[in-house]
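Just dropping this structure here.
A single protein chain has been omitted; all remaining protein chains appear in their positions.
To keep things simple, chains are lettered A and B as they appear, and every chain counts its residues starting from 1.
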Amino acid sequence: MEWLQQLVNGISLGSIYALIALGYTMVYGIIKLINFAHGDVFMLGAFIGFYAIARWDIGFIPALIISMLLCAIIGVIIERVAYKRLRNATRIAALITAIGVSLLIEYTVIFFRGASPEAYPEVMANKSISIFGASISSQSIMILAVTIVLMILLQFIVHKTKIGKAMRAVSHDADAARLMGINVDNTISATFAIGSALAGAAGVIFGIYYTRIDPLMGVLPGLKAFVAAVLGGIGSIPGAMVGGLVLGVVETIVSAIGYSLWRDAAAFVILILILILKPSGIFGKNAREKV
Amino acid sequence: MKKSKAFWGFLVLALVIYAVVQGMISGGMLDLYYQNILIQMCINIMLAVSLHIVIGITGQFSIGHAGFMAVGAYISAIATMKLGLPLIVAILLGAVISALAGLLVGIPTLRLKGDYLAIATLGFAEIIRIIFLNVEYVGGAAGMVVTNMTTWTYAFVGVVITILVIANFTNSRHGRGCISIREDEIAADAMGINTTYYKVVAFTIGSFFAGIAGAIYAHNFFIIQPTTFNFLKSFDILIYVVLGGLGSLSGSAIAAIFLTLVSAYLANFPETRMIIYSVVLIIVMLYRPTGLMGTKEITSLFKFGKKGGSKV
């Protein structure tokens, strides 16, 4: 039952990727920007959760909510201060600004608290449940539970609420949406808020699961979550979920068969294969350039 | 024959700079610390100019340039340390293998556009780095010990050759083909430019010179490690090109010189340096997205009544 065990580990990791990937894919869907700073919002989420639990002695669920709220605010601030002016800029300018914001967040955190890692406090007794011979930790179950709840919530927001409808409209055609009376600026901010909140949640559960956080922790998961978003089809919400899970499972398998040092390469190999073979991803649509 | 005037002007300027610096080194006015900064500066100029041909000239957004620098560094280090070849042969070998790597990476990825190309190049650079990380022959994560053989002369000659080749390339029908791709790929294609070919050519030339820079870097620092060539290094190079002005060779070189000095000055405060970098980057992108020089060259500031993009 070694394989079932690895599958569970892979799904746990994949859930974290999926939560981060959702933010990437929603933002890309709506303003066609690869928000490089998204991985750093994830990092900030992990630190906010850490301080909430370790220093202010708050329980896990309230800490998760605080982290999500603060990350949502941070996401909106980033969007308003840095990205809003770039709506009509070239793609290169937008991408470089995003890289700049990412570096700024990372090194500002290092500037104030140093680069040393922090050990996440334990929030729940680490019990294991045995299912079909695989021992599944309570943390894995917690990750899955949180992810599933958040995804259901997201589906509800996107498909059943007014702001969700506005988000879908703006990502389809911002100009037409504006003419229909939708406040495009607010809708974009809402997208950043939701995406960043999900990244914040991912940060907290990452901290609890892997117990070690540091200011540059967002870089690699951020890039990989982007890979997950591309894999699923950028702009597609179910795509991001599936892409994240697939990536998590693949990475875990690569580690399990003894190539753990190559684990990070796996994500990039997947990325390049998907970009070359089917750039629109699993759930994406093909777009044609107008001449 | 204005172009050859610029050529001779550049060569004379290069000789004068070389003579002055060499004189100061011989006269003991520049100690090892300053010599090292000068070498760093040369390496960074080579990196900047070699990325400029890809991003600034051809408009292909690569953010994985450090990967090719790594190939040049490791291959040349293997050549000198394991095979006992002379440094100059090692540099050329590093550059050629790096160009081959550029060719291999470029052919599949350059079909992609914009953001997707950027991410794919980043992915390739990370794969290259992870390969070196996993090869015990070159020391894995601990890195590879390399004898310090680089001198200021090697570095400076490298810069002069890099600039000359890339400027000559730019000012020819081949360079114009590349610029037309940057300006409007569909129109370039319709006018008979083989866009795939020129994108790959520019990418390969860029990788070649990144390889030279990597080789010179490897023999300047006693040790090379895979982490040196991560995407932060790629971003560093990107910053030179973007701040200097997308499309301006002299702009990217000036930015490389300036930022090397800033880095050296802030060497003991790496966080401060990165904060300043990132703030400057954001501000420039928001308020002057074409970079400091735009597509203009420093030489055009001295030529009155002569406008036009790509002159050196």
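The working rule: contacts are C-beta pairs under 8 Å (C-beta built on N, C-alpha and C of every residue); 3 or more make two chains touch, one makes a residue touch a chain.
In the analysis below, contacts and distances are computed from a predicted model.
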Matching the hidden chain's UniProt record against "Amino acid/amide ABC transporter ATP-binding protein 1 (HAAT family)", "Sodium:solute symporter", "Plastocyanin-like domain-containing protein" or "Sulfurtransferase complex subunit TusC" returns "Amino acid/amide ABC transporter ATP-binding protein 1 (HAAT family)"
Given B:I45, B:I130, B:I179 or B:I224, the correct residue touching the omitted chain is B:I179
From B:T147, B:N194, B:T227 or B:T272, the answer for touching the chain not displayed is B:N194
Missing-chain contacts on subunit B, rising order, are 7, 165, 168-169, 171-177, 179-180, 183-184, 186-195, 201, 247, 295, 305-310
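Note that only the chains that are shown with their structure count from here on.
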Within their complex, subunit A touches subunit B through residues 32, 34, 82, 85-86, 89-97, 99-104, 106-108, 110-111, 223, 226-227, 230, 261-262, 264-265, 268-269, 271-272, 275-276, 279, 289, 291
Subunit A partner, complex, touching residues on subunit B are 55, 61, 63, 108-109, 111-112, 114-116, 118-120, 122-124, 126-127, 130-131, 133-134, 186, 235, 238, 242, 246, 271-272, 274-275, 277-279, 281-282, 285-286, 289
